[in-house]
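See below for the structure under consideration.
Heads up, one of the protein chains got dropped from this complex, but the rest are sitting where they should.
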Amino acid sequence: MNRMIEPLDPPTATAAGKPAKARGTYVRPVDFKHGRVDMTHGSGGRAMAQLIEELFARAFANEWLAQGNDNAAFDVPAGRLVMATDSHVVSPLEFPGGDIGCLAVHGTINDVAMAGAQPLYLSAGFILEEGYELAALKRIVESMAAAARDAGVPIVTGDTKVVEQGKGDGVFITTTGIGIVPPGVNISGDRARPGDAILVSGTLGDHGVAIMSLRENLTFETTIRSDTAALHGLVAAMVAAVPDIHCLRDPTRGGLATTLNEIARQSQVGMLLREAAIPVRSEVAAACEFLGLDPLYVANEGKLVAICAPQDAERLLAAMRAHPLGAEAAIIGSVQDDAHAFVQMDTSFGGRRVVDWLTGEQLPRIC
Amino acid sequence: MKYIDEFRDGEVAARIAARIRAEAQPSRSYNLMEFCGGHTHAIARYGIAGLLPDNVRMIHGPGCPVCVLPIGRIDNAIALALEHRAIVCTYADTMRVPASGGLSLMKAKARGGDIRMIYSAADALAIAQANPGRDVVFFAIGFETTTPPTAIVIRRAQALGLTNFSVFCNHVLTPAAITHILESPEVRDLGVVPLDGFIGPAHVSTVIGSQPYEYFAEEYQRPVVIAGFEPLDVMQAILMLVRQLNTGRAEVENEFTRAVTRDGNPKAKALVAEVFELRRSFEWRGLGEVPYSALRIREGWAAFDAERRYDITTRTVADNKACECGAILRGVKHPVDCKLFGTVCTPENPMGSCMVSSEGACAAHYSYGRFKDIAVRAA
Partner (left out) sequence: MCLALPARIVELLPASEGIIDIGGVRKRISLELVPDVQPGDYVIVHVGYALQKLDPEEAERTLQLFAEASMDTAETP
């Protein structure tokens, strides 16, 4: 990021001993109330530097950004480095329970955490659409800053570009994070073994339904909020209780069903779930009924799936439930020996069915 | 959720299943068609087939309006968006159906077509009011359940004096489809597929009532049980059909009495009759031309008829030669009998009507049941 350009005349002292303001140093602050993003904010000149200084650097407030370099330098503890990146294009940008900003921070922290790693630093790249309201941008950036602060993971470097009106969706954010995996921890999607227990950290479908409740022509009133949250604290507690967790993944796009199918394929195993054990809020279930959606395929942004050896399951469950973000954790099934890598489910009704991959994007239906 | 959860009780299901097993005579088979795609979905989603004895077999009928929508009609809708630059409003179900030229409504949208997913016909009307300078077309699909809302919006459009709103009508009729299946040469003459009885559609029947099915029961000597949408409704209806067949009866019974009466909803029927009339014939994908099976907008409402307004002609687009949808829709063949099933034809890349929507027989079997690999049973 570029440092703000220095005024031409250095201030000199006045008769009263106070430093006088040099002529030509007054710079009108960015108009966050009524202003909009325009092409100069991405052009590398004064306007962009000012936006960075008054918005991003001020909000994210840390020693690296204060240095004003195009990069951030730091020491890392010894150990295996983990890196993850995400691009966020969610629409609408603001929704009950969150916004694209905190979603971006949580999402990347979670990806790093799913390796069992302690997240250390984040970067954030912004693509802004010409015409986007600066007031809204400020809300999003401040939300990001709060999320990063609460998580204890600073945003140490970033970038800003602007695209012409019509070529963006308000704001796109790309975040990258790094972290360190503690020794003895080897968490990977190909480590599920027949007999392993499958756990989830809480209720499913909250985020996707909160988003859908705002989409054009689908509005319904509900108190459902997105569950967006940083899970690294929960993961740390889980790894402390059971260092040999086999798999961790957060069921974002495509929901639980997609995540489990991915792991099943990577590990070349099958799975058998118990529908009655899968936690879903009754309002989420009702909203899904309305739209003809299956909660198993709806996105989550503050939940994780864990797979561990059967003898570790109870201990892991207890550790999850002891943490605020895992209070409704549950054991929902077990890994099976299956060459087809089918994920199956015993329905509450009594029959058994396959929980298949999602076909395309899950759309509401009338039929 | 009241009136939903009680009808999904697993313990009651197990007991009804035991009843069905006890009463189904081992010496015969029971080939029951559930006409409605919603019932197909329920059977798949709750794993009901696995709760039935081997000699009670469910055949999936063509009651899925998206599945039976001819490709040519989707081509027409796409053209309305891409060529006529109209705002095309559609229920989400149609968005991914592959049409000609590698397009679908979803892909046409990506190419710049102003295609909008709506939840309700009223939304299409609201879009027309909000965009007075643009043409708005409502791509209306569905059986008798979905038709009354379309009638309401056409009347409302007239009351509002809208000049930029029209409806591309693809509403189809249930009884005509059932007749066509029963009339199919395989069933009537050759007796290749014994279709012993029907589970009648739930929500279509709330509108048309139970009376229209009395004709089938009488004429074709097949029992019909109208069943609610929940899995216990379906199980109970199967039990009622087994009992009718055991005692040689062929009656219309109503399991869904909490929402279906003999007459249905007279106001809804009257509104539909006011705005629509029967087409002499209409193409159903997989079934070919079916007489008196679809509706078009009456002359008096011509101003709101997209087919007249845009002078729409529909091409017949044939499915892949190896596609067995026609036979599968009639219950003559099973999805695994089709060479294309699971190889070329998958939910991601549907080749024919049975795979196109999640309720089609092939899609349901692929997504929910293929792990069982049920073999087709000879009659």
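As written, the chains take the letters A and B, and residue 1 is the first residue of each chain.
Simple rule for what comes next: contacts are C-beta pairs under 8 Å (C-beta built on N, C-alpha and C of every residue); 3 or more make two chains touch, one makes a residue touch a chain.
All values derive from a computational prediction rather than experimental measurement.
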Interface partners of the hidden chain - shown chains only, full complex considered: A, B
Given B:Gly10, B:Gly37 or B:Gly352, the one touching the chain that is not displayed: B:Gly37
Contact with the hidden chain (one of A:Ser43, A:Gln268 or A:Ser282): A:Ser282
Touching the absent chain when the full complex is considered, from B:Ala22, B:Ala110, B:Leu160 or B:Ala302: B:Ala22
Residue among B:Cys89, B:Met106 or B:Ala121 touching the omitted chain: B:Ala121
Those residues of chain B which, in the complete complex, touch the missing chain: 1-4, 6-7, 12, 14-19, 21-22, 36-39, 63-65, 91, 119-123, 142-143, 145-146, 148-149, 152, 201-204, 206-207, 228-229, 232-233, 236, 239, 255-260, 264-265, 267-268, 271, 359
Missing-chain contacts mapped onto chain A: 219-224, 282-283, 285-287, 289-290, 292, 365-367
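Simple rule for what comes next: only the chains that are shown with their structure count from here on.
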Interface residues, chain A side, partner chain B - complex: 216-218, 282, 285-286, 289, 291, 294, 340, 342, 344, 347-354, 356, 359-360, 363-367
Chain A contact footprint on chain B (complex, rising order): 1, 4, 8, 10, 13-14, 17, 37-38, 44-51, 64-66, 91-93, 95-96, 116-120, 123, 142, 146, 231, 347-348, 357-359, 366-371
